[in-house]
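For this view, one protein chain was removed and the others were kept in their places.
Should a chain be cited, it is by its letter among A, B and C, assigned in written order, with residues numbered from 1 in that chain.
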Amino acid sequence: MRILRFVVRRLLQLVPVLLGVVVLAFLLVRVLPGDPVRSILGQNATEEDAAAARARFGLDQSLWHQFLDYLGGLLTGDFGTSIQSGGSVGSEMALRVGPTLELVVISVTFALVVATVLGIWSAKRANRAGDHSIRIFALVGNSVPEFWLGLVLVLVGYSILGWFPAPNGRVDPDTGLTPLTGADLVDAVLTANGPATASAAAYLVLPVLTLVVGVVAPLLRSVRASALEVLHSESYAAAKAHGLRDRTLHHGYLLRATLVRLPSLAALVFGTAIGSTVLVEYVFSWQGFGQWALRGLLYRDYPVVQASVLVIALCYVLVFLIADVVHAILDPRVRL
Amino acid sequence: MTVLSIENLSVTIRRPGRQVAALSGVSFAVRPGEVVGLVGESGGGKSMVARAVVGLLPGGSHATGRVRLGDSDVLRMDDAALAAHRGRGVAICFQNPRGALSPTRTIGKQLVDRLATHQDMSGDRAREAARELFETVGIRSAQRRLDAYAHELSGGMAQRVMISLATGCAPELLIADEPTTGLDVTLTREILRQFRHAADTDGRGVLLISHDLASIAEVCDRVVVLYAGTVVESGPAAQVLREPAHPYTRALLRSVPDVGGRPVVATPGAMPLLTQEPDNCPFVARCAHADRTCSTRRPPTAPVPGGGEWSLACFHPQTRPLDAGTPPPPAAEEKGAETGANPKPAVLEVEDAHVVYRSRFGSGGHHALRGVTLRLAPGETLGVVGESGCGKSTLAKLVMGLVAPTSGTVTVAGRALVGQPGRPRPRGRALRRARTRAQLVFQDPIGSLSPRRTVGDSIAEPLRAAGLSPAQREERVTAVLDRMELDRSILKRYPHELSGGQAQRVGIARALVGEPDLIVFDEPTSALDVTVQAQILDVIADVAADADRASVFISHDLATVRGFADRVVVLYLGRVVEEGPVDVVFDTPRHPYTRALLGSAPRLGPTTGSDGEAVELVKDLEEADAATGCPLAARCPFATGRCRTEQQELQSYGESRAACWRVPELPALIGRQAVTP
Amino acid sequence: MAELRTVPGGPAAAPVVVPGGDRDGRFASRMIIAGASILSVVALAAVFAPLLSQWGETEIDAANTLVAPGGSHLLGTDGNGMDIWSRVLYAARLDLGIALAAVALAVVVGTLLGLVAGYFGGWLDDVLMRVVDIFQSFPTFILALAVAALLGNGTINLIVTIAAVNAPAYARLVRAEVRSLRELPFVDAAITSGASPAGVLWRHLLPNSLTPVRVIAPLNCGWAMLTLAGLSFLGLGVSIPEAEWGAMISLGAADVVGGRWWTSVPPGLALFVCVLGFSLLGEGLQDRANAKRR
Partner (left out) sequence: ADSGSKSTDGKSGGASAKTLRIAVSSYLSSWDQDFVGFDLTALMLYKNVFPYLIDYGVTNADGSQILDTGNITPTFAESFEPDAEQKVWTLKLRRGVKFASGNEMKAADVKWSKDRAFAAQANVAGIYRTIGLTSADQVKVVDDYTVEFHQAFPSALTRQIQAISLYVFDSVEAKKHASGSDPWAKEWFAKNPPTGGYFNVAKATQGQEIELSANTGYPGPDPARTPTIRISVVPAASNQRLQLQAGDIDIALGISQRDIQDLKKAPGIKVISAASNRQVAIQMSVTAAPFNDVNVRRALAYAVPYEQIITNVYGGDARAAKSPVPLDMPGYDESGYPFTHDLDKAKAAMAAAGRASLDSELVFEADNEEQQKIAVQVQGEAAKAGIRLKLTPLDPATLGERRTKKNIPLQITSGQLWVDDVEYMLATSFVKGANLNYSNYSNPEIEQIYEKSHTTVEAGARNALWKRVQEILAADVPWVVICQPNFNLPVRESVAGWVQPMDGLARLRYLSASA
């Protein structure tokens, strides 16, 4: 399989990148000012207490030693122990990644669908009122800071209209959801928990909306431009000039050709969305990965920061890889 | 009875700030089973006619007149009628077939779509029909090709698919918009025959659009000549081509080089861009016979006396046959004698050079040149011919030091321009100076100029490398501009503001300005319009005649080489298959491949350039693979086991050399082939 | 290719008019004009802020905190007693300045990287692009926090941060452009004319590879502003109490709930309008570029 070979080759290429990320994150947290252990010791701790605490977390070792230990841990899937909580970073992270990924994946997917439908619609009516208004709307949405939009949505959707649950989490605890993956909607569906599914979905609406509004504009722009290009392309003109029916034209000649260039942009958008969830999480009390990483950074919880950087980087490169594969599947011209 | 009848069609395109009168009172008709050629220069309105016929005029068009298809007027059809009309009534083959095929749908599906829409076929039956159609247009292993994508096809193959798509709609009228541009001669003939076939067997009307009168002459029943959106002449192909009456038709024909050695006569000037329907003869500015009447009144279209359907829009119809009165070219012997008598040190020496393009991943690669040996003295002009992909550009790059030989050596004026096996790698300023000794003129005149640098900058580039002061540079640049007959004001312009002809003059100016020892022309005219091509060929002929400079002229078109090359080499799949003085090779070709090339070259009138019958190659290029032995073996009708196994070396046959051991037997073999095809 | 239009019916003699064509690019031009005018207004406001407001950027009117719009405070005051109107005006300086400087820095660095990687290819390309990958996959806010914590809050650091986040995209863009440009004949022409590698890069590849950059940069400026606002929201923005829209919004955002809209809506609108200006400009330019490609 050529695709498989391509994937393997790309995966190999990821190794140096991830290693670079690991090294960079490792060094970066350590050159930052701030003492990771002071905040867990209390005010009355002496220098000896601090030294003992450092020794507990291996922070008294040489940088090399620490790095090799860390790398060795990574290879066995051990992300280390959080300085702040004393718990295993791996298991804490497992709890946090699910909710955030769920949020981002749903948002980006939704944004992609919206962008595709509206983008093509818009391109077919290029330079008419409908087209213009859609583009302006997308631009407007794109120009509002996400946290601000989130706060307003909470005020309107929850406080004034009362349509959505309070921004106090991801699912109603009374529904007794059994966590599996951490992604509540997925868990609810997997455990066939009806009320939890409804609740998780209701909780998702506003944050997803916030993110979608934030990311849909570039996607829409791209789809519209591609669709226009296809509509103006010789090949589409040829198909049209041969009198093919609209349905055939749409499905056979427009859709796939339009979507060819979308995956790499979608990956980019996915990356920025992961980055900006930290704000959305704050506004909607989402308690996901972003807030966890941010807190880790504020308290210089080295293992947490390192792990979160690595995981975000991993998501990022994997999403790009997936995008490339999808692109290769969509576009027969791509040589693998 | 006519399939298509266009009556007094005028199209004006109005956009804010500009207006183009694309067509002005065009009238002609196409009958069933008839092939009508629509010819003229670029911008003449040929495609606009095609668009009007399918109802795809560009936005902002204002159209008057009628485009009748059967009983109805295409211009005034409603959406439903148009939808029914497109495909079933008319089907178009587009100019750039690879671009006109959807890149993301298999060609099989694209054809099935047509069959499903217009012939109510579906499922397996449609696929089966698609396969058959592919076979009819000459696609081998059609079943497999059904699942191919457009980008996997060669130009020729793509054009065949395009034709099958168009015929798959079962139209009454088939329009082909420049179906053979970019294809080489052997393919062109093959493709054009498909249209003749469609007219003859299916009784369709065919409208064949081309800028190249010569190539379509053979298949057309009638031709219509468009100039600046007006029909200047139309009539039976044989008559119009043999004794064209309109000065423009004559100019057009004379711009086309001919393998027979008839010289190219350039017509100065360019086609005007009309903003409204002309009220004079649009050709007046370029016409040698023009008088006051021509510039004040528009000549009406009138039948040529005694010409049957032949009609003309000119106050001064010409009657002489085309070739009369044009003197034969200056004898080539003169030059040859000069080089023979005076062996100067070679400017260019290529010794057994191989070029392999490594593929980016993994092993293997493309062997683009295999053991080419050349030697060129100052004042000499070498023609290099061969079909697309045979390695002509690679040879040019090799000479220019843009690719390094995988083995073998290349020197220009005694110096190497690039790292070569077993030699020290040239570097730095010395290398840059050495590079300016050889200059290249590119196929794509505009693309070879840096888009964001002014023309002046581009021309002065070699001088900058030579370290000249700005004042010196300016002096040299103005000198060369004068020689290229370019206006000074052009120096401040950017490439996209130039016409193709101007850009190519600039390209030649840049090549000349550093007074190099060697100039390589890589298909310098193939991207240009017919009449412009003739003008540029004039310029090149002049440059190539410089006594202290050697030139290499690369072309896929044999005829253009004949005009001014001293010697010619024929490349096939990276190998030199034949070599010799130009007239000898053209008049007595030895190698079967050379014969095939010459045989398929379009020819006007009765002149036959070479002796004997032509060789027909049996397969398309892309299906031939050069294994060991003779590269042509897979396509050569005379190939034997020995051809397939034994490497062919150049051997002398008279004044020329050819790499084929069967040369002596060939005339006899060809005779037999002609009898039993 | 042509717009696909059917030709409407009508009497035989009258000309048949195909609609469209004339509107090509008009919307793009309008967007460009609208974007440019918005930005000029903002720029003017930034320059003439002292003339347009009677209060200073950080001047405290202690007796009037959180007063509603009207009276001596056109748009009211914030919790510190600072005049919102004048702060919104002054903030334009920092916001525009940081966004433009950050994008400029990103463009310069990214372009250089992309040029070198794209032109020389080979291992250098591999190494540079992996570095770019690393930076690009590094989470924005963590990078920002790290820079802020490393260098302290301040304008320069914000510029560096936002530039670091954006530079990889430019590097990729320019590299891709250079790699396709490199195959074009004009590069060969420059080489055979004896231009040095630096000359080819600088005089031929650079100017031509900037076309997509020019289109992306305005969009990116808008995006940079939003990032800046996000950073301010996380407390990583400009130094307090300098006026910056994002910081003002994040300080005042919670007030909206209490009905004190004026602390965050005016800076929010200003930010919105400014980003919209950039977006319109960018989208217009992109439209135009696309139209040209067609």
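Convention: contacts are C-beta pairs under 8 Å (C-beta built on N, C-alpha and C of every residue); 3 or more make two chains touch, one makes a residue touch a chain.
These numbers were taken from a predicted model, which means no experiment stands behind them.
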Contact partners of the omitted chain among those displayed are A, C
Pick from A:Tyr236, A:Tyr253 or A:Tyr282: which residue touches the chain that isn't shown? A:Tyr282
Sort through A:Leu59, A:Leu74, A:Leu298 or A:Val326 and give me the one touching the missing partner chain. A:Leu298
Where the complex has a chain not shown, which of A:Ala166, A:Leu190 or A:Ile329 is the residue touching it? A:Ala166
Looking at A:Gly87, A:Gly130 or A:Gly194, which residue reaches the missing chain? A:Gly87
Which residue numbers on subunit C touch the omitted chain? 58-60, 62, 65-66, 79-81, 149, 152-153, 235, 239-241, 251, 253-259
Pick out the residues on subunit A that sit against the missing chain. 32-36, 38-46, 48-50, 52-53, 56, 81-88, 91-92, 95-96, 151, 154-155, 158-159, 162, 165-170, 172-174, 179, 199, 282-283, 285, 287-288, 291-292, 295, 297-300
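Methods note: only the chains that are shown with their structure count from here on.
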Distance between chain centroids, defined by C-alpha means - subunit A, subunit C (Å): 22
Flagged in subunit B as touching 2+ other chains are 56
Residues in subunit A with touches to at least two other chains are numbered 233-234, 236-237, 240
For the complex, give me every residue of subunit B touching subunit A. 54, 56, 83-88, 91-92, 94, 96, 99-105, 109-110, 113-114, 116-118, 149-152, 162, 165-166, 169
The subunit A residues in contact with subunit B across the complex are 233-245, 248, 252-253, 256-257, 260, 330-333
Touching residues of subunit A toward subunit C in the complex: what are they? 13, 16-17, 20-21, 24-25, 28-29, 31-34, 127, 132, 135, 139-140, 142-148, 151-152, 155, 159, 217-218, 221, 225, 228-229, 231-234, 236-237, 240, 268, 271-272, 274-276, 278-279, 290, 293-294, 297-298, 305, 308-309, 312-313, 316-317
